[in-house]
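Structure below; questions to follow.
Here the complex is missing a single protein chain, while all its other protein chains stay put.
Per-chain residue numbering starts at 1, and chain names A, B and C are given in the order in which the chains are listed.
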Amino acid sequence: MSGAGNLIYLDFAATTPLDPQVAERMRDVQANAWFNPSSNHPGGRISTAVIKVAAGQLASLLNVNPATLIWTSGATEADNLAIMGTAKQREHRGKHLLTMRTEHKAVVDVFRALERRGFDVTWLEPEADGHLPIERFRAALREDTQLASIMHVNNETGAIQDIAAIGAVCKQHGVVFHVDGAQAAGKMPFDLTNLPVDLYSLTAHKFYGPKGVGALYVAEGTPLDPLMFGGGQQRRLRPGTLAVDLIAGLGEAAAVAAVSIERDLAHLTALREQLLAGIQNIEGLQINGPEQDGYPGILNVGVNDIEGESLLLALEPLCVATGSACNSQSQEPSYVLRALGRSDQQAQSAIRFSLGRPTTRKDIETAIKLYCRGVEKLRNLAPEAVA
Amino acid sequence: MSGAGNLIYLDFAATTPLDPQVAERMRDVQANAWFNPSSNHPGGRISTAVIKVAAGQLASLLNVNPATLIWTSGATEADNLAIMGTAKQREHRGKHLLTMRTEHKAVVDVFRALERRGFDVTWLEPEADGHLPIERFRAALREDTQLASIMHVNNETGAIQDIAAIGAVCKQHGVVFHVDGAQAAGKMPFDLTNLPVDLYSLTAHKFYGPKGVGALYVAEGTPLDPLMFGGGQQRRLRPGTLAVDLIAGLGEAAAVAAVSIERDLAHLTALREQLLAGIQNIEGLQINGPEQDGYPGILNVGVNDIEGESLLLALEPLCVATGSACNSQSQEPSYVLRALGRSDQQAQSAIRFSLGRPTTRKDIETAIKLYCRGVEKLRNLAPEAVA
Amino acid sequence: MNNNPYNPAVRDCFGSPDHAGTAAGGIVAFFEDQGMRIRLSANVRNSIITELRFLVWGCPHVIAATETFCRQFEGRPVAELELFETDQIMQDLAVPVEKTGRILVLEDTVRSLRAAIQDRLLSKPD
Partner (left out) sequence: MNNNPYNPAVRDCFGSPDHAGTAAGGIVAFFEDQGMRIRLSANVRNSIITELRFLVWGCPHVIAATETFCRQFEGRPVAELELFETDQIMQDLAVPVEKTGRILVLEDTVRSLRAAIQDRLLSKPD
């Protein structure tokens, strides 16, 4: 492996490295508890005990009963399970579904698939800062609304939705409420038992746990259909051999988060301020998303008339995300930023800095220097729009 | 972690420990290439290169084009994706599906779900040794048969199906052919490009790779619908952040298998002979499955009139699987052994010894001793059927 | 998921079923139900159970419960057989609730043994 040494990684919203304590726990489980928890022998029972510990750790972070947690392969699967598994199950209640334009693809594409199957989806628009006004949500409710899915923290902008208020409205109207919490779990404090949320998706690799494992919280009494079939694991809601080391890693990441969330938030807030102070004098700089009250680990900025792919290359060895099409398999610039009212041009020049636990003030200094220089360089390189 | 030290593990068909080379590769990737392969920055490109290497390693083991491989969370997901993703897609071709009674739950339960959705499934019965005669398969084909799913190696008995012959019949009749290869991949030599197979499921944790990752081989030109939606990863057939360390582990396990399969098979054959020789004089001992030409890593035996759960406890610290109900979340004794014509009584007394690369002659000696003693003890403890 | 289903008491009784066997020439009670078979045999002198033996075809909990019963009542007056309580045994052995029916098979066998002993005592009092 080479080349990773001199990178400056500011893409923690894409994925995080393993926390050392998580890595150690996983190695221990791989060495000593690698058995199949479904096996009825001493080895299987050792692994079962490991799963119990992990469920307890995650349950404690979220303040839920461990029995409400379903292990999945990540947030994408949790989102699919939650939305597909509810919509079909509740078809008799109505065919109207509510979500936002700025959801992650793991939610958007599931609702698109449901539209093709005859469901009626309302795609709510956010304000220019990414935030969804509760009146707009309430106004979209119909007699036949059966399910709403609104994300907790937006992965591109850091905008935080008021899931307590939205959930309360859902409860009043008998609407099942799913929250994609991939960017919030382990990163912000919240208490699921005291939130009016029926289903909550999360994934370990966004908070220093392993990739390939996540969980869906299913509030007691919430009916759900499985997405996959086979074997009796996890109350028939999610079959397959439990990946005991991954689940142990998710549990450990939750335990680490439980004691470090407040410190993390303070750290990220300071770093974000430093970053913003360092670049805010660039002419034409725009913040994509909330200026102040978003998740502090994300700062998404754009400048007019810069080509995104070239900016990304000019920023190397900085690892950041862009709203430009080259970022993804799709060919359009970020639909999330477009929904905030940004032009294609603006969206494709956007850079998302996402900061993390290991980020230092020095990293931010370097990022500021590279960003300022990169923008200047490309501006100098560009001809006037009309020669 | 404690208690694993003195176990004698003969349950390699349930899961395997990580090969040391695989564990090392995963640690290296976790430390140096833990980035999101979807990211368009230097880190993302490092991870993308790791995925390429892994795809090459697995492709080389199976002799396929790397582009035919879809990464999944395991064989359960691969089976669901293959069967669900074909059956609905080809509904216009017909609603008749073909499979066997002795498939794994990850196949059986998908077909049951399809039955509930109006598909017509023929459940083929095996011979008493677990093997499916090709004439029986051919006779079950109908005009409206669109998909057949037959496993390669049976997980309870080690019976090997002639997938070349079955696949050839499928080709003749335009039937899509799926093979659940969870117990064969990495354990037996075969060449998918030269087998008439359209879809092949496998999982890493059965051949010394990590839990939580598997793959589905999709032969070029085989149409398939996704099971989950979200993001453009993997040609839209399987969304979600790629777990680069797990995929690297699967690739490395394939590379290790490629050079050790023949040696493994010789090793397992010798151990199975030793085991069988040591217990075959037990009165009333029956082999469940093929006596000779099955996968040599599995020996499933039963004795009349022994209670399975007590036998399992008497065998401790041996870790083996049983056909008794206590083995699983279900309440019935092994449906696989029932399909071979065994009584409930016989099925629930069955013990599956499954041997692996780390198994020693000493382990087998101990297993023989414990099994002989356990059977004797419980026989002495049992009253006559009528007092 | 299975927790460790066998507590130390079960492991001890299952591992050392000291009362396994048949009390030679003793009084016998047999019951078969729930897929389990339990056979108790006892020798009695002066209204004292001098020997108590069992045979069981069943799961570890039933074997352990039966051994526990024998350990508890061998050497005690026949009359005290009335004190046998399944609840207590279920608790001591941490028997999973879904196996309650199986432990009731033991209760039935014990009751049948008591009846058989009392029959015998009535017919030839010592």
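What we mean here is this: a contact is a pair of C-beta atoms (placed from the backbone, for glycine too) under 8 Å apart; a residue touches a chain by one contact, two chains touch by 3 or more.
Since this is a predicted model, take the numbers as computed values, not measurements.
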Q: Decide which residue listed in B:Leu7, B:Ala49 or B:Cys372 touches the omitted chain of the complex.
A: B:Ala49
Q: Could you tell which one of B:Ser38, B:Thr86 or B:Asn300 touches the chain left off the display?
A: B:Ser38
Q. What residue numbers in subunit A mark contact with the hidden partner chain?
A. 305, 307, 309-310, 313-314, 326, 380-383, 385, 387
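Just so we're on the same page, only the chains that are shown with their structure count from here on.
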Q. By the touch rule set out at the top, what is the minimum number of steps from subunit A to subunit B?
A. 1
Q: Could you find the chain whose CA centre sits the greatest distance from that of subunit C?
A: A
Q: Between subunit A and subunit C, tell me the centre distance in angstrom, where each centre is the average of that chain's C-alpha atoms.
A: 59
**Q.** Whole-Å gap between the CA centroids of subunit B and subunit C
**A.** 43
Q.
Could you pull out the residues of subunit A that touch at least 2 other chains?
A. 38, 40, 44, 233
Q) Where in subunit C do residues touch two or more other chains at once? A) 2, 5
